[in-house]
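Following this message is one structure expressed as structure tokens.
With one protein chain removed, the remaining protein chains of the complex are shown where they sit.
This part shows subunit A:
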Amino acid sequence: MTAPTKTKAAPLAELKGDLAVLKEKFGDAVQPAEYEGVVIANDVLLEAARFIRDELGYRYLSSVTAVDYIQEGYFEVVYHAYRLEGGGPLVFKARTPRDVATVPSLVSVWPGADFQEREAWDLMGIRFAGHPNLKRILLWEGFYGHPLRKDWKEPYYEEEHKPFSSRWPSGHHIRAEDRVFWHDNVQYPLDWDPDQAEDTSDELLYIGMGQFARAETGELVEPRSLRTERLVVNMGPQHPSTHGVFRMVVTLDGETIVRLEPVMGYLHRNHEKIGERNMYLQNMPYTDRLDYICSMSNNLGYAIAVEKLLGIRPPERAEYLRVIMAEFTRIVNHLWAIGFLLNDLGAFFTPALYAIEERELILDLFEEASGSRMMCNYMRFGGVAHDVSDDWIARAKELVYNRLPRAIEELDRYLTHNELIKARCQGVGVLPPDLAVAYSTAGPVLRASGIPYDVRRAEPYSIYDRFDFDVAVRYNGDVYDRYLIRIDEMWQSLRILRQALDQIPKGEIQAGKKQYMIRVPAGQAYGRVENPKGELGFYIVSDGSPNPYRYHIRAPSFINLTALNEMCKGHKVADVVVILGSIDIVLGEVDR
């Protein structure tokens, strides 16, 4: 390790708690890291990971991500593992020199690391030795370079950090197209031959699926009179039921699914690269566009992560407003999710219309508070952007006490005991609890599998520790339970909302002055919140400048998809659509 430079402080002096146990067990292979956690040597990483999971009890791997410390010349892979009983994370890291860029894969210990490691390979160019399927995931096979490396420049690159001098303060702006060589958002390597231009990105995928099928039939050599042939079928990215531009490639045996591979990245909008050029506050509106149904709670997650670094808390009224907005968002999301689950079941649009009707009423409240229906951009570091009137509170109460309970009850009455729904949903897409944990699923998917894990309880943030509510949990882990749990959670959200709306005090809504450009002390923070879709985490590395050095989003929809293959195996094609609907993904968050 080279001497610490600007981006790094001195390592922690001593290790406490489980980190000390880890150090004792592995000796010099475990070294304290800067700010938080330990660095584990690559040769014992697998063993240490097993120890962490089995002996120390951190069974839930929440986030895997990588940071490019270009000045020090190494990549760092950061893991955050949690105990299911609750409490803080165990942070451990692995390092690899930039020119080697290989660390052992942890997929064998936590299958939930699968997509996250692929993402790190795709965007950062770190190889994970032993990964069963190390392909690009968000970009296409054949893309030139690994965009999140600090020395990789996008075609429209202007400067390292905003505000760009070309736009401010003199104020005029030259169009990006006019500034760049190609007059477009593209760049090509010098040694590339345009005459060979051919799209091979899909071929690889199909060949992969086909080979697998053949290999499998190879194993099943049994002289039978009736031979079935395997078929590779593509669904998406333009498909009416994939909730956006999501694509699945399935290998079929007859009509039964043998293997399913999600293909994503059709909405990869480069949140992280743009986020690292932005100033902290400029990222706030971008978080709206992650999971665009739940913009308010995305704001909350980001605000909490940065506040951790800043070491500030918002005033009381702002905390209440945050909780109120976040819980309203949960109801919005679950209504939407249930409406569209029914859509996927074939009840074309009618249930969705009912769900959207209630959603509109909540959006009206959001609009009044923040100025926008969908992209609220409402939270600030240490507060919220605007206060709400007493009239607003009164109308919110009217919704919470009268209108919404009626609507949820109505949904419940028409759907829950509906024979058709039961027939299509019960026993379909089952995810057993141990797999749900192993695949790092979160939110309703995890809780419907019988694991009562909710960040609001496990590691309370904001003021959730003051409210009286239950963590909804169901035990069958099928589509039906994932539907029921959303109904349960809406009831719990209403409970929280009632308490919050009754208790909300008067007062300030912003700690300190409103600031455009904040300076965040150097450090690393992982802030997570229980979003309607699951645990949303923001991993932020600050080097003390006005821009984040690393800005990573742990998106629940993305990681929940890791388990999709497991849920779909053995079911029919028609069920895939329903299973996907029950996971409730939003592509803005899957692809980021």
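Throughout what follows, a contact is a pair of C-beta atoms (placed from the backbone, for glycine too) under 8 Å apart; a residue touches a chain by one contact, two chains touch by 3 or more; residues count from 1.
Just so we're on the same page, contacts and distances are computed from a predicted model.
One subunit of the complex is not drawn; among "Molybdenum transport system permease", "Hydrogenase formation protein HypD", "NADH-quinone oxidoreductase subunit B" or "Energy-coupling factor ABC transporter ATP-binding protein", its UniProt record names it "NADH-quinone oxidoreductase subunit B".
Touch with the chain that is not drawn comes from one residue among A:Ala41, A:Leu84, A:Ala176 or A:Leu435, which is A:Ala176.
Per the touch definition above, the residue from A:Gly265, A:Pro314, A:Gly383 or A:Gly527 contacting the chain not shown is A:Gly265.
Here one chain is not drawn; of A:Gly17, A:Gly73, A:Pro155 or A:Pro521, the residue touching it is A:Pro155.
Subunit A residues in contact with the hidden partner, per the touch definition given at the top, are 138-140, 142-144, 147, 154-156, 158, 176-177, 181-182, 184-190, 192, 194-195, 197-199, 201, 237-240, 244-245, 265-270, 273-274, 277, 285-286, 289, 292-293, 352-353, 356-357, 360, 373-375, 587-588.
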